[in-house]
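A protein chain is absent from this complex, but the other protein chains hold their places.
The chains carry the letters A and B, assigned in the order they are written, with residues numbered from 1 in each.
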Amino acid sequence: MSIDWLVPAILTIVTAATPLVFAAVGETVVEKAGVLNLGVEGMMIMGAIAAFATAVSTGSEVLAILAGAAAGLLLSLIFGVLCVYLQSNQVATGLALTIFGLGLSALIGHSYVGATFDGLAKLDIPGVSDIPTIGPLIFGHDVLVYLSVISVALVAWFLNSTRAGLLVRAVGENHDAAHSIGYSVMLVRMGAILFGGAMAGIGGAYLSVAYTPLWVENMTAGRGWIALALVVFASWKPWRAFFGAYLFGGITIIQLYAQGMGVEVSAQFLSMLPYLATILVLVVISRDSAKARLNAPACLGKNFHVSG
Amino acid sequence: MLIRLEQRPEASNIMVYVSPLIAVVLTILTAMIMFGALGVDPAKAIETFFIEPVSTLDGVAELLVKATPLVLIGVGLSLGFQANVWNIGAEGQLVIGALAGGGLALAFYGQSSTLLVPAMLVCGVIGGMAWAAIPAWMKTRFNTNEILTSLMLTYVGLLVLSYLVHGPWKDPEGQNFPESRLFHDSALLPILIDETRLNVGWLLALFVVVLGWILMSRHIIGFQIKVIGMAPMAGAFAGFKENRLIWITLLISGGCAGLAGVIELSGAIGQIVPSISPGYGFTAIIVAFLGRLHPVGVLFAGLLMALTYLGGDSAQITMNLPNAVTGVFQGMLLFFLLASDVLIRYRVRFGPPRVKAEAAE
Partner (left out) sequence: MSETPQTLTPRLELLGITKAYPGVVANNNVSLKVMPGEIHALLGENGAGKSTLVKFIYGVQKADSGSMLWEGEEVRLANPNAARKLGVGMVFQHFSLFDAMTVEENISLGISPELTKGNLSVRIREISAQYGLPLDPDRYVHTLSVGERQRIEVVRCLLQDPTLLIMDEPTSVLTPQEVEELFKTLRRLSEEGVSILYISHRLEEIKTLCHTATIMRMGEVVAECTPENETARSMAEMMMGENLVSPERTDRQTDGSVRLEVKDLDAASTHQHGTDLRSVNLQVRAGEVLGVAGIAGNGQRELMEVLTGEVLVDRAESITIDGTPVGQLGPVQRRGIGVGVGLVPEERLGHGAVPDMSLWENGFLSAATRMELINNGFIQVGASSAFAEEVVEQFRVKTPGVTHPANSLSGGNLQKFIVGRELVQKPGVIVVLQPTWGVDAGSTASIRQALIDMATEGAAVLAISQDLEELFEISNRIAVICEGRMSDAQPAENVTVEEIGLLMAGVGPDGEKAHAD
């Protein structure tokens, strides 16, 4: 088999992985701060429709991506107010976010079904992008792909090497202690939640402006949940989440190429692969419970309230 | 700050029941504003949405048909949620239960045994339980998060359904539509009111409500569920086994969802189609919370949520609004509920704190 087959395959992996990278890295920060936001799916789908609607009506890709981020951010703001300030149950609120996002996106998207636009352009540096194999592999992606890699690096640096990142981890580790030393647990958590919302929104935007530039109801198809699983899989480490996302991109590829190569399996069974793989990965990673607990932020999912 | 939240010395029992009402009122007000923004007369929209659908006998019967799966699943989920077992894959368990029962109907097609319907119901329960047993096993054996596994299995379940109706179970005489053949009359649930779709499934749902109520209020299993959910260490101290309760709650909620699925097939639809449920399994999560995780509350909440489905359909037909409005309504309702629930433990105060004369103990 020639290399001609490999390059488009890798490009497909990259486009399949990129939305997961954004969502998973955003959620990593949220969870590091001790908050479990199960609304990633809802924020992604809202990001997708907001970006798509903006792209169709303005034609501007930059505005589209910003709109996606803003939609995710707004939704996460609701989540943050409810969980951080009104002490609502994080699991229930996250689920509400997903149900609400799916409904609202369908309502808004109603009039955009069938609309099209060109989609996010690939980078094209004359000379460099034309180099065989290496050109398209390294210089042939759209701008969001590069942004996703940069964001992973920035988040990893932020969490591990800055005082603010230390504070985020501290709040997720022991919110009572952080409070008594004099930090605002609520403010830190709110910041993390909003960042996670914007990142999920961009991840959703990627789906509707770059991956498949059109609007389909429920087009996230569980990617928000897969992103949540990736965070666990990655033991709350940004770079591991990045590689996890590419692993899942790879599974998506099997699905597409198996059919192309005439493998005799029903499409439905191939479509199950990402979900089954997620389950498998979760089982493997959580099997060693002591280790899993060691990596998880100690206050994950617990609400904080100033008492006494 | 002028408005403050002040912790109540004891959680308010009244607010537990008032909070859902506040949420419903807020949702309707917001919906009216939303309709206004969409250029629709709000009063007319509310009438179309909430009153028109139930203004006829047929409409009321449809309401109960739609409420049946919501109530059934809602009761099952509320048990798990009280034990902090988050089964959010009821939609998948519903589908697998429906397939188990529906498969039986197809296998014994044309056999007019009175045992067929009961056997289908049993198969439905077992199918739902089997699908819920997977996350239960993974959680108790490998400590795997049941939220993610049960949800992933929903996608898998939906794909199994899609495979079957596109492949082996497709009606050979159905002009290639992805549907099974119509069930034989002996595989259909008895109808309660002629000329409507209201069937004995509704009675089963009411029965499950009563069972759930007794279990939670008087039985040791219900007590254990509550203790493990509120204070797991106290549960361990009393000798309650958490893993056992994870199994019990997941099996019950899976079984309820499977039963709902087979009732939907054999009571309301009459054949296996690519989309058995318009998201009952997810809406039931809202039903469970809105019903305060109490079986009787779930009954009322299920009726209300069923109304939003009918309202969505009716708004689509008479006002040409997309029926996605239903999803927005449901999500909004849950948000408002979670927000007003803060009033159970806190009261809203205006101005600075008051100093009470009584001293600390």
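Simple rule for what comes next: contacts are C-beta pairs under 8 Å (C-beta built on N, C-alpha and C of every residue); 3 or more make two chains touch, one makes a residue touch a chain.
Note that the structure is predicted; figures quoted are calculated from it, not measured.
Touching the chain that is not shown, out of A:Leu6, A:Ala121, A:Ile134 or A:Ile181: A:Ile181 (per the contact rule at the top). Set against the missing chain, the residues B:Phe50, B:Trp137, B:Tyr163 or B:Phe223 yield one that touches it, B:Phe223.
The omitted chain makes contact with subunit A at the following residues, 163, 166-167, 169-170, 173-174, 176-183, 290, 293-294, 298, 308.
Where subunit B meets the missing chain, the touching residues are 6-11, 218-221, 223, 226-227, 230-231, 233-234, 236-239, 241, 352-361.
The definition used in the following text is that only the chains that are shown with their structure count from here on.
Centroids of subunit A and subunit B (each the mean of its C-alpha atoms) stand 28 Å apart. Touching subunit A in their complex are the following residues of subunit B: 5, 7, 86, 88, 138, 142-145, 147-149, 151-153, 155-156, 159-160, 162-163, 166-167, 282-283, 285-286, 289, 322, 324-332, 334-335, 338-339, 341-342, 345-346.
Contact residues of subunit A toward subunit B in the complex are 38, 78, 82, 86-89, 91-93, 95-97, 99-104, 106-107, 109-110, 217, 221-222, 225, 228-229, 232, 266, 268-269, 271-272, 275-276, 278-279, 282-283, 286-287, 289, 292, 305, 307.
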